[in-house]
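Left out: one protein chain. Kept in place: all the others.
Then we have chain A:
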Amino acid sequence: MSTAQATKNCITLKGSAQIIVEYLKYGINSILFQRGIYPAEDFDNTQQYGLTILMSKDPKIQTFLQNVLSQTEEWLSKNMINKISMVITNAHTKEVLECWDFKMQAEMGDGDTSDPTKLTATKELSRIQNEIRDVMRQISATVSYLPLLDCICTFDVMIHTLQNTELPAKWDETGAIIIQNSQAVQLRSFSTGLHKVDTVVNYKMTS
């Protein structure tokens, strides 16, 4: 009986990865809308974390994110990711204009830590979601200070993994990106008990 109770509120590495990937999905879509990268008509309302979040309807963007995030989830559940960067570039000049970093930090959780693959945390889902909601609110509030992206833009997701990660099919290795004259703003963090996620936006200062 006691074990049944103990597992009631348990988050495993896999579950933690799921929560984070869900956050990334909503976060990236929200950024795409809030920053005006794609036309507003291409977005649909969804309710999540007690907020209305606009999700892209574009099938190409949907499949891209689906592919990237499913791979991300696999790596995250093995703790192989340092950082996920969403990079916004000028579609014509390829200049990097903005970079949203989602930094992952592994945490030990508070369950039995004898086996690193079976780490668990007992943080309540509603608490995690409240933390995520606060970050999402901040993301939509960034509009007031981030510079206007006044050009046709595109975006990419770069995953910073460990050195020994195998390159899956259809994936490429790429170089680090650099934003000239950049400014970074750290938003709130949230934690699942097993991963702590920091959200940072780097943007190009306009002189």
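Observations on the structure shown:
Methods note: a residue touches a chain if its C-beta (ideal position, glycine included) is under 8 Å from a C-beta of that chain, and two chains touch if they have at least 3 such contacts; residues count from 1.
We take it that contacts and distances are computed from a predicted model.
For the chain of the complex excluded from view, the name given in UniProt is "Cell division cycle protein 20 homolog" [choices: "Small ribosomal subunit protein uS4m", "TRAF-type zinc finger protein", "Cell division cycle protein 20 homolog" or "UBC core domain-containing protein"]. Checked against the hidden chain, the listed residues A:55, A:157 or A:201 yield one contact partner: A:157. Although one chain is not displayed, chain A still touches it through residues 34-40, 45, 47, 50-52, 58, 60-61, 63-65, 67-68, 71, 79, 82-83, 91, 95, 106, 108, 113-114, 116, 137, 140-141, 143-144, 148-150, 152-163, 165, 167, 170-178, 180-181, 207.
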